[in-house]
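Have a look at the structure below, then the notes.
Note that one protein chain of the assembly has been removed; the remaining protein chains are unaltered in position.
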Amino acid sequence: MNPINDLLKILSDFVAGIVSGIFAFSPFLADLVTMGLAAVILCTFAALSFMGLTYVERKVVARIQDRLGPNQAGPFGLLQPIADGIKMFTKEDTTPANADRWVYNLAPLVIAIFALTTYAVLPFAPGVVGTNLNVGVFYLIAIGSGSIVAILMAGWGSNNKYALLGAFRTVAQLVGYEVPMLLNVLPVVMMAGSMSLVDIINKQTTLDGNPGIPFIVFFPLSALVFLISGIAETGRSPFDLLEAESEIVAGFHVEYSGMKFALFFLGEYVNALAVAFVFSTFFLGGYAGPILPPYVWLLLKAALIFFIFMWLRGTLPRIRIDQMHNLNWKFFVPVSIVHLVVVMALMKLFVTDPAQAEAFGGILVAPIVQAVILFVASMTVLLVSLAIAARRARVLRLQEEAILEQRRAENLAAARA
Amino acid sequence: MTVQQVLFIVISLVVLGAALFVVTTRNLFRAALMMMLAFFGIAGLFVLLEIGLFAVAQVLIYIGAISILVIFAVMLTRGMQGMVPRNSQAIGAAVTAAIIFAVLLLILGPLRVTIDLARWPVISLFAGNASPREVGGIAWTPADRAIPPVPETYIADFGRALVDLNQYLLPFLLIAFLVDVVLAGAIFIARQRRPAEVIEERRLRAEEDAEEAEAMRRASASPALPEGAVASAVDH
Partner (left out) sequence: MQNVLNGIPLWWYLVVSSALFCIGLYGTLARKNAIALLMGVELMLNAANINLLAFWRYLAPDTAGGLAFAAFVLVVAAAEAAVGLALVISVYRTTRSIDPETLDQMKL
C-alpha cells in the first residue's frame, strides 16, 4: 500500500479500527459511531470549504473585474472569512411580523441539511466513500430537489411578496433544469451499467479492462449541458434569478439576517461544490488519475470546475427569465432527448462486450473505437443543434429589429404630425 | 427489541402524526409541509424494507415533484387560506374511516375477535398467528419461513420485467401513454388564456343565454313571463 496515495484510506481504516475496538461489544453501535464520525468529518469539510471558497471566489472575481478583492483582514485578506463569520454571528436575528415562525426558522436548517446530505455518496478516494449506494445517481438527483422545498419554505414563511416571487421563480427554474440534468446523466449511467458512483468511476479507469477514458470524451454534449444545468440548479450567476437583487431585492432570503442568512449562503456554496464534485465524478473520472494521489486528483478536478463557475460569474451578466426558460425548454430538453436516442442506438450498435454481442447482436469494436464513434456522434448533435439555434436566433433578432424599425418610423411620423 | 424495531416505531409514529396534522390543520401550507414529512417517513419505511430504489424514488417523486406542486397550488390559491378545515360530513367521514380501520385491523393485523356468547366479545392480541392465512396462494404466516434477502440485482431484474413482453411491457407502455396525456392535459387545463379568447368566450355565452331566453319566451304562448325573469336569465 502506497502510504501517500492511500492516505485517506489508511486514516479512515485507522479511525474505524479504533472505534470498533472501543465498541467491541456491539458491532451495530460501532458502525453507528463510525458513520457518525464520518458524517461529522464530511460536514466539517464542507463547512470549511465554504469558508475557503467565499474567499477564493471574491479574490478571483475581483481579479477578473480588475479589483483587488479582500485585502485588509490578515495577509492577503486571508482572515476575511473569519471576519465575515464574526460579523454574521453578531448581527441581530430578526423575524418579520406575521411571518409563519416555524416555517421561517426551519427553512435555513432544511437547506443546509439537504446540501450536506449530498456528500454522503461522493467517493473521495478508493474505499473512502460515505456509503456506496447502488442507486447513488438517483439519490443525488432526489436530494438535489430537496433544496427547492427549503427555498419555498423561506419564500412563504417570510410573509414578503419579493420573497414569494423569488420562491415562484425558484420552482420554475430548479424543477425545469432538473429535466436536462437527468437526461444527461442517463448516457453516463447506461455506459457504466450502474447507478453507483464508485462503479461509474471504475468504468473510467483502466480497471477490469476498461479503456480508462473519462466520459467527457464519450459524451461532450452531456457534459456541457450537465455543467450548465448544474449552475442553474445551484442558482449561481448567470442563473441567479431567484435572488436577483435588482429585480426582487434578494428573492427568498430577503428577510433573513445573521446566521440564518449564513446558512443559506452555506447551502449555496456547498451545493455548488457538490455539483463540481459530481461533475468530476461523472465526466472527468473522479479520483482516477496517474502519479498524484486520488484525493488530490479529485480536488484538482473539482477546483477546475469551480473555477469555471467563478469565471462565468465574473464575466456573464444575469440572463432574463424568459431567456432562462427558453434555453431550458426549447434548447436543452429537446437536444438532450435527441442526443440520448442517438447515443442509445449507437451503444446498442457498437458494443465492446463480446458476451453482449453474442446475446443481442451488434458490431464488436474496441473500446477506443466506441469512444471515437460516440464522441463524433455527440459532437455532431451538439454542433447541428447549435447551428439550428443560431439560425433561429438570427431570424428572431431580425424580426425584432424590423418591429423596432417600424415603431421608430411611426413615432417619427407621429412627432412630425 | 432490535434497533430496526425502534426505528420502525418512531418512523411510523412520525408518519401517522404528520398525516393526522395534514387532515386536520387549518393552515394549508403547513399541511403540505407535514405531508412532505410523512412522505419522508414513508421513504424511511422503505429503507427498513431494504428497498433503496423506492426510498429514493419516493423522495424524488413525492417530495421533489408532487409536494412542490401541491405547495405551488396552495400559494396560487391564497384566497382560500384559513377557512374551517372540515365540511358538513366530517363526523360521518371520521366514523367511516374508523370503521374501515377496524375492519382492516381485523383482516390484516394481529387482532382477533373471539365471540364468546357467555361474555362480551373479546379482542385478543395474538403473539403468533395460529391459523395460517393465504394471500395469492402463498401462506404468509406459517411457522419459521425465512425471508430471503433482496436479490443483489433486483433493480436490473425490475427494469427487465418492465420491458419484458411476458411481464409488464403492456402496463408500462400504457402508463407511459398516460403520462403523455396528462402532460398535455395539465398544460391545456391550466394555461393562461389570452384576454381576446376570454372575451370571445363570454360573448358566445351571452349569445347562447340570449337565445335560450328568446326560446323560452317563444315557448310560452303569450308574453306570460315577466320582464324580470328574462333579465335574470340573461344575467345568468
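Side notes on the structure shown:
To keep things simple, chains are lettered A and B as they appear, and every chain counts its residues starting from 1.
Quick note on the criterion: a residue touches a chain if its C-beta (ideal position, glycine included) is under 8 Å from a C-beta of that chain, and two chains touch if they have at least 3 such contacts.
Because the structure is a prediction, the values reported are computed rather than measured.
The shown chains contacted by the absent chain are B, with contact judged over the whole complex. Contact with the undisplayed chain is limited, among B:Leu49, B:Ile199 or B:Met216, to B:Leu49.
The set of chain B residues touching the chain not shown comprises 1-2, 4-5, 8, 12, 15-16, 19-20, 22-23, 28, 31-32, 35, 38-39, 42, 45-46, 48-51, 53-54, 57-58, 61-62, 65-66, 69-70, 72-74, 76-77, 79-80, 83-90, 92-94, 96-98, 100-101, 104-105, 108-110, 128-129, 135-136, 138, 140-141, 143-145, 147-151, 154, 157-158, 160-162, 167-168, 171-172, 175, 178-179, 182-183, 185-187, 189-190.
Keep in mind that, in the parts below, only the chains that are shown with their structure count from here on.
Chain B has its Cα centroid 33 Å from the Cα centroid of chain A.
By the touch criterion given at the top, residues 3, 27, 29-30, 33, 36, 52-53, 56-57, 59-60, 63-65, 67-68, 71-72, 75, 155 of chain B touch chain A in their complex. Contacts from chain A toward chain B in the complex involve residues 28, 100, 102-103, 133-135, 138-139, 141-143, 145-146, 148-149, 152-153, 156, 164, 167-168, 171, 175, 178, 195.
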